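Missing here: one protein chain of the complex. Every other protein chain is in place.
We just call them A, B, C and D in the order they show up, numbering each chain from 1.
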Amino acid sequence: MSLPLHFPLVLAAALFALGAYAVVARRNGVLVLMGVELMLNAVNLNLVSFWAYLRDSLLAGQVFALFVVAVAAAEVGVGLAIVILLFRTRETASFEEADLFRW
Amino acid sequence: MKVDLSALAAPLAVGSGGVVVLVVDSLLPSSVLRAARRWVAAGISLAAMALAGWFVGRAGTPGETLGGAYVLDSFSLYLQGFFLVAGAVVVLVSLGGLGDETPPGEFFFLLLTSLTGMLTVPASRDLLLLFIAVETASAPAFVLAGLERKDARSAEASLKFFLVGVVSAAIMLFGMSWLYGWAGSTGLAEIARAVGARPRDPFLLAALFFVMVGFGFKVSAVPFHFWAPDTYEGAPVPVAAFLSVASKTAGFAGLAVLCFFAFQAAAGFWAPLVAAASVVTMSLGNVVALWQRNVVRMLAYSSIAQAGYMLLPLALVGRGEATDGQALSALLLYVAIYAAANLGAFAVVSAVKRQEGGVFFSDFSGLGRRSPFLGVAMTAFLVSLAGIPPLAGFFGKLLIFLVAIRSGAVWLAVVMVLNSVVSIFYYVAVAKEMWLPEPAGGAFRLSPSLALAVSAAALVVMGLVLWPDALLALPPSAVLASP
Amino acid sequence: MWIERWALTLAVVVPLVGAGVVALLPREREALAKGMGVVVSGVALLFGLLALTRYDFSLGGMQLELKLPWIRTVGASYHVGVDGISLPLFVLTLLLTFLCAVYTLRWMPEGGSAKAFTALVLLLETGMAGTFIALDLILFFVFWELVLVPMYFLIAIWGMENRVYAAIKFFLYTVFGSVFMLLGFLALYFRASPHTFDVVELVRMGSSGAFPRAFQNLVFLGLFLGFAIKVPMWPFHTWLPDAHTEAPTVGSVLLAGILLKMGTYGFVRLALPILPEASRDWAPLIGVLAAIAIVYGALCCLAQRDLKRLIAFSSVGHMGFVMLGISTLSRVGVNAAVYGMVAHGVITGMLFFLAGSIKDRYHVREIQEIGGGMLAKLPYLGGVLAYAAIASLGLPGLAGFWGEVFSLLAAFNPAPGLPLGLYRGLAVAGAVGTVLTAGYFLWMLQRVNLGSVPERWIAKPMPDVVLTEWVAWAPLLVLILALGVYPVLVFGVTNPAVTTFLALGR
Amino acid sequence: MDFYRIAWLIPILPLIGSFLVLFIGKRTPGRGAPIAILGVAASLLLSLGVFFEMIGGRGVYEREWHWLSIGPAELGIGVRVDGLASVMFVVVTVVSLAVHVYSMGYMHGDKRYTWYFAALSLFTGSMLNLVVAPNLIQLLVGWELVGICSYLLIGHWWEEKANSDAAIKAFITTKSGDVGFVLGVALLFGATHTFNMREIQELAVAGEIPRALVTAGAVLLFFGAIGKSAQFPLHVWLPDAMAGPTPVSALIHAATMVTAGVYMVARLFELFASSGAALKEVALVGAVTMLIAALLAMVQDDIKKVLAYSTISQLAYMMAGVGLGGPAAGVFHLYTQGFTKSLLFLGAGSLIHAVHSNNLSEMGGLRRVMPVTYATFLVGTLGMAGIPPLASFWSKDEIIGAAARAGGGVGQVVFVAAVVTAFLTAFYMGRALFLAFEGEYRGHGHPEESPPVMTGPLVVLAVLAAVAGLVGAPFVGAFSRWLEGAGAEAHPVEPGVLALSVGVAVLGLLAAWRVYGRGAPARDPTLSLGFLTRVLVNKYYLDDLYLKGIVRPVQYPVARAVYWTNQRILDGAVNGAAILARVFSRFLYDTVDQLGVDGAVNGAGRLVGGLGRALRALQWGRVQRYAAAALAGAAVLALLALLKV
Partner (left out) sequence: MNPGEVFFFLFGAAVLVSAFFVVTATNVVRAALWLVGALLGVAALYLLLGAGFLGWVQVLVYVGAIVVLILFGLMVTRAPIGRQRLETGEWWLGAGVSLVLLLLLSFIAARAFPGARISLEGSALTGTGLGIFNPRYVLPFELVSLLLLAALVGAILLARREQ
């Protein structure tokens, strides 16, 4: 049982692109964060696929992915806090309205 | 495999120091005044840094641990020393420049955490460690930028920093994942070998470029710079100082490790891009800085332009072993000289903000006459940033010119020279504002810690001409030890 | 002996330290600043004179040299020394600054604190004096640029109505030039083998043909832009009238007296000996620009209504004579040029002092408003003005004559290989310039000094030349006469050096 | 006593006197005048000593001390004493002493009495330096110094703008001539590498210098002489220079400074001679100048102007004399004129002092009131007219004779001009004499004879003007021996020429007597010549030409235009570049930095607060665009990677 290496890689690329779209195109801060999560998942999918392909003794791909999950958790935490802070000061969670700096 | 804790002592000391600050601060009874808490937290922070400094000072080179993932060579020790000094100055600036509503325990904890990440960056020789170090340096900084809680713009500053940061991090991670797959390892030494074996592959190149994007964000290179002006402007001034100096340097430390070490074999592919980024970054920063009326924002664009200058040596990689070494030296020296001037400038801005409540040109009106000390120092910082002799900035630029010309990239040197001329306009504009109009307010009250920070920076900026070797001779030309 | 090694350095460092000390004076002790300025610049002058006593006037080469490692990374060293070309300018710098310090004892310009003013003047002194003794390109550049910032502030803070514009123009213009100069320096550094910034080494290489001609020409372009703007040569002179006019008296004196010479000195010290072939190629162009400057400057002077501006424009013409002398690449010409620099420093310095003192009394700058009769109202001031103006128009027996006449002589007989016909034409233009020069100075004297005192001034009490002014001016007045009567004072020093140096340049 | 050896003191003493007067004069008895007089007197004694030694047959003495080395140029300072110099010493010091003494009276009570004497002595010293100079540079120094002294003294009463105008005009005009002089020096130096005049002439005579260069050098130097000696077309300054005090006119603008040009040509005679063309030019310029100046003298009302034009005319005589007859002829006239013309000027000064006016129309009938002045003035007038045996007769005759002998085209032109001028000279001098002293007094007040301090010098000069010419009379012939060496032969008396010259002189005087003998006629015939008078009164419109054609245009439109160019074009280019740079950076900022942004909205939006809301949709600063930019950057990088850059 085997799988061509590039299958998951292309899937990851697609996931990454979808996440990127969400980051740019979604108004609501929380939805933007979801996009970021998708991008990070794409990364993890890459890492795991390569690990499965390489089977390196250090399990580097898996460990890396694990750390990415941890960091992603931290970032979501901070990100949500910022969204809440923004909401508190501006009464909106829309990133589009965060535009105090103009020049 | 044994872990050599003494090699890791510096980041561990600072990281633990941060936790201690947090704990001690929370243990203090709420009756203790904010000012006193601030002094306590800053004191512990400085002590932790001093301890780390002591470790850095006695570390032998080259040392390595974690299976070659963490290397102490003169490059990493120089930068660790740099981060500790810069951090200490930021602590001093924060002591004098932070608003009273900022919780000191949390603030200094976050600062030290970020610093811990930075201390790790130059020593990292492994993608994973590099990534974690960069994130550890960044994430607390996202929070720090938002700490001016009464100001809606602070939240926005934080948001912009955060979002561009995570997107860049995602791009970088994507690149790292590919790189791992390509080289079969996250170790930079293995990656260097893999790059050398087959540099001409789109997959590899895309991976390299993506990894560099993450650092391009940290150094605020175009087109990853957009966050910088908004964030600097909205963040508390000491945080802006921290970002513009320490965070940027961390980015350059990472880039240097990658460019001079891991990706060196493919320099023929990425160096032109770095050159282009360098030119565009410095030009854009300078031109846009011309139009700023807010000193912090002006300094932000200025620091973008300065990043362009600092990218230049990286664009010279791969033109010969000798010039590689000189390029790295030039970069490291420029970073230090730039840091002195920029930290000093932000310290002055911080003092002005405390006194005037704003940082527009009008707030600097007549500063030179109200406080000759701040006026002279700020003038020196700006003139140094402009690169006019005899101040330190000139020597930094000179070194970059020299190595650029030596590497045959005369056009880059010329572009940089022209940019330096353009930059004079806006630096002088601030100087003009400080000295020419009649002062609008009374004398300045200056906190001792700010005075100390300004004095230290001024000493470096003004004194370097007398003994340039003190700094210029410090990093040997071949600093990156190959594992 | 330590004096031989350190006198020059001390003369440069003392003002620097002095500037620091003055700047750190507490606010309540600010009154001390002016006095300290006099003392510090006096001490620097003493060291300069001490160097003079140890100088062997019969030799042409570098003397009183000191070479210490400075920036090892790039091989730049702290290398200073003087020869007959730099010595007169060096001493003149120290003297003129000292006199300026004395002058400010009474006439401190308004606009800022005396403390800052004094500190800036001392800082300026370090830059100016250092430029003349630096024998390392980087060191030279550092001193060269050190002058900028203090002068910028002197103009921008203590200047007249339009000071900010003038200061910025001065600053940017000069920076623009010096950037190209720096590029030239770097090119030299890289072309030299082994790489070096040392002027003496580079001169040796340059004179032995180490640099190919095309390269020389390119580098010359860089140096030319830097120096020509500083001189300033036509058509790069437009910063000068504004800067001079708007600067406070002392600023104008130092600007005209010393700063401009940095440019011409650069040509003589660096461009000519290091780039001999390029000098030959460029000389005709420089000569033409110089001749244009002479006539053009004089014509502009005729059009001036403002006394200070007139004197400022006169510098364009006079520096034209200096550049004309340099462009001949002959020993007579270069000697005349150095002489011209010193003479112009003394005379125009004096004229700017006078312009300042007149302004301080009349509070107007327009010649029309002064309206004449100053010789009757203030006989001594008028007399000194006439004396300086007549010296400036090149009367023999006073300092202005020798540089001018030998410049023309050299232009008529340039170095072999230069286009003779062209140079003779330039000499004619220069000679016509002397007539125009006489014209505008005499016209100025007529309108300021002569005639009867206008109504508005008759009743107004004005002090004639006061003691401080006499003290500050006497050395200059004596020098104007002494140099005119006994030009050996300068030529005796310059000739051995020029002889050595143009021999090197061959 | 070896006077030649101490001849260097001759210029020094008056200079010392000058400085002493300047610095301590005010505090000494006599307000400085005695010091000045002492200096000049001492100089005179030395000059006489030198003179008699020269007569005693001593040859040339030249001594040059090394002074300056400038590259290949060696410059000396020293003295050259020979016949020419000795004669000049005597003329200069005698006239100067006379003027100094006379001035004590004439300038009595002047505001700047002390300063006046200082300048006078300075002038004397400078002139003597010019005379004594062995090399061109030293000569040039003296040359320029006398010029500035002339400027200072013409403008002595500078409260009047006319006086300072005249002073400037004099200086600038002579300075224009000096352009040629300086270039001539440069040219000769280039050709010979020496400044020493003897060496230069030796080289020229020996043919070491190309003939063309000799001619060019000589002609260039002669430009200087044209200016200094007020020859056509640069003569215009001299009449105006009469604005100065009369003694100054006598000393500087009659006897000494203006003769410097003649002296210079004589001094460099061999140089001029080795280029025949140059010498001819000298003679022709002389011929033209003598005639046109004499014509001008006829229409003047101001007695000093009459004398001024007369001076120009006589200087031209000297030039013609040097040009055709050699240095002796010209310098002989210089020598006799020195006494005669200064006598006349001082006499005129005496008249002016008495009637407080320069105008002949305000004089008349003064013969009875001022007998001494009249007598001495008469001597001068007759001398000028050329009545034997007065001094000027001999010298004038010598020149007319030389012209006759020279023959050729140039000789004939000069001969005719000289004879006509002789007639005119007699006429206008007679006119001046009669208008001043005959007829009825037409002025104001009651004129009186001048004090002895003024008449004394007049008498002394009158005696000299009468007898000094004998040394050059054909039957004595001493003068040419002094100047040209023992071998010089005296020219024989030519009766025809003698008769002609005396004849025209008498004729001229008689004509003057016919018209003006009984005082001023109702209609002055010289002023009734219609067009000719108009031309003469307007000085051939030369002043207008210079003023309107050169000076004013340069002073105003040209200078303004150049300055305008400076401000608008050159400076404008600089400012324009700055503006352009600003515009460009603005453009960059608006378009490039806001890349991917809907529109160019910037600080303007902030400034125009009201517009802010409307422009909100266009505001940049949105975080997601930043992220988009980063992602787009990554996309571009991926593309580049695919293309392998």
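Going forward, a residue touches a chain if its C-beta (ideal position, glycine included) is under 8 Å from a C-beta of that chain, and two chains touch if they have at least 3 such contacts.
The shown structure was predicted, so the numbers you read here are calculated from the model rather than taken from an experiment.
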| item | value |
| --- | --- |
| Neighbouring shown chains of the undisplayed chain, as defined at the top | A, B, D |
| Residue among D:A212, D:I550 or D:A635 that touches the chain left out of view | D:A635 |
| Chain not shown, touching residues in chain B | 1-3, 8, 11-12, 15, 18-19, 22, 66-67, 69-70, 103, 106, 109-110, 113-114, 116-117, 120, 126, 128-129, 132-133, 135-136, 139-140, 142-143, 146-147, 149, 158, 178, 181-182, 201-203, 206 |
| Interface with the unshown chain - residue positions in chain A | 1-31, 33-35, 37-38, 41, 44-45, 48-49, 51-53, 55, 58-59, 62-63, 65-67, 69-78, 80-85, 87-88, 93, 95-96 |
| Where the unshown chain meets chain D, residue by residue | 596, 617, 622, 624-625, 628, 631-632, 634-635, 638-639, 641-642 |
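Definition applied: only the chains that are shown with their structure count from here on.
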| item | value |
| --- | --- |
| Inter-chain centre distance, chain A versus chain B - centres from mean C-alpha coordinates, in Å | 26 |
| Chain B and chain C, separation of their C-alpha mean positions in angstrom | 43 |
| Centroid distance [mean C-alpha coordinates] between chain C and chain A, Å | 66 |
| Contacts with two or more other chains, residues of chain A listed in rising order | 20, 23, 32, 95, 98-101, 103 |
| Two or more partner chains touched - positions in chain D | 602-603, 621, 623-625, 627, 631 |
| Touching residues (chain side chain B, partner chain C) in the complex | 329, 369, 372, 376, 379, 383, 388-390, 394-395, 398-399, 401-402, 405-406, 413-414, 417-418, 420-421, 424-425, 428, 432, 435-436, 465, 468-469, 472-473 |
| Of all residues in chain D, those that touch chain A in their complex | 601-603, 605-606, 616, 619-625, 627-628, 631 |
| Complex interface listing, chain A residues touching chain B | 9, 12, 16, 19-20, 23, 29, 32, 36, 39-40, 42-44, 46-47, 49-50, 53-54, 56, 58, 60-61, 63-64, 67-68, 71, 74-75, 78-79, 81-83, 85-86, 88-90, 95, 98-101, 103 |
